[in-house]
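Here's a structure for you.
A single protein chain has been omitted from the complex, and every remaining protein chain is retained in its original position.
Think of it as A, B and C in the order they're written, each chain with its own count starting at 1.
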């Protein structure tokens, strides 16, 4: 495990929300982070599919950690703003969010994320996000 | 309880995500819905304050139900898109989201929401949201 | 004219885009700026109403100068990001954008704006904007 990988996994492990959702970091590389989460019984909206807050949560978190891969190890990131467009119902076994850095500035990092729902091996793009992460000292 | 009130509370009760967060509907009136949620131990990010997903969840849900107050009772709403700007750390005892309808069209309902953190009776505006809800038949 | 007023009007006068649109600063107070623009023959989309870019331009600019009223006079602001929801066709004699500061931080200023179309004295809300302005040294 690289130092960057460890930095991100340590931070992720302290996010109790991610544990509540059963979310896991699936992949870390420079500028890209993948997070997966099952659609737990307690993560649903009124029609039994994943609540938009779950889709948002892993999309935002994947984008935030993607930004963190570009920061020195004495920095953290906070979400400044982020927008989500929901494309299709998030139903299936699992959601997978892929966060990506578009532009890493000194003061702001612009990011995007895609969220797919995976059902019986079939993938559907269910949301796209576009936002700004703010580097802060740890 | 009015019929609108009942329609909204029934729908809310079926959202298991709201139960996971301990969220409650505090107020319903035409074009406005208020939702509160404690910052549970399982709803935090790596610094121990509320995860942005909690702030998002209740902001989005308050905005969505505000839209629903403008719909006939055989309609539901889905979030089409929504953007959140985070203004201050969401720390304290409780979060309170106030959703509001800006324009209710036949095909789309444009909404906003404000989220406050409440700590020892002091309120801080922690986020604003702006989005689009889509009416769908139940 | 106050110093703040002068600072803003000088900056505005250097924006050739505002002259192209025939836009004017109608009002400046701390945290609030109002800009108006006629719907010129050259500012239209394919149906003859105001192009979304005109609505965006004056909304974004009103929000940016609202942010500038909160800055020391050796600072300028740049738009970091902004989102517009269009609510109704922008038709009439004049558009009027009202920009407002929601939270002025040291590093970022969160703003909103409303744009109204004015036709025979009747006002219609045609767009709302929510965004982030970034202070930079002049």
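As a convention for this text, a residue touches a chain if its C-beta (ideal position, glycine included) is under 8 Å from a C-beta of that chain, and two chains touch if they have at least 3 such contacts.
Remember, it's a predicted structure, so these values are computed and weren't measured experimentally.
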*Among C:14, C:106 or C:122, residue touching the chain not depicted*: C:14
*In the whole complex, what residues of chain C lie against the chain that is missing from view?*
11-12, 14-17, 19-20, 41-47, 51-54, 56-57, 60-61, 76, 78-86
*asked:* Counting contacts across the full complex, list the positions on chain A that touch the omitted chain.
replied: 83, 85, 87-88, 102-103, 105, 110, 112, 125, 128, 130-132
_For chain B, the residues touching the chain missing from this view_ = 80-81, 83, 107-108, 110, 132, 134
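Throughout what follows, only the chains that are shown with their structure count from here on.
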*Any idea if chain A and chain B meet via the same residues, over half in common, or different ones?*
same
*What chain is most central when centres are computed from CA atoms?*
B
*Measure off the straight-line distance from the CA centroid of chain B to the CA centroid of chain C, and report it in whole Å.*
29
_Centre distance in Å when chain A and chain B are each reduced to the mean of their C-alpha atoms_ = 21
*Multi-chain contacts in chain B: which residues touch at least two other chains?*
83, 85
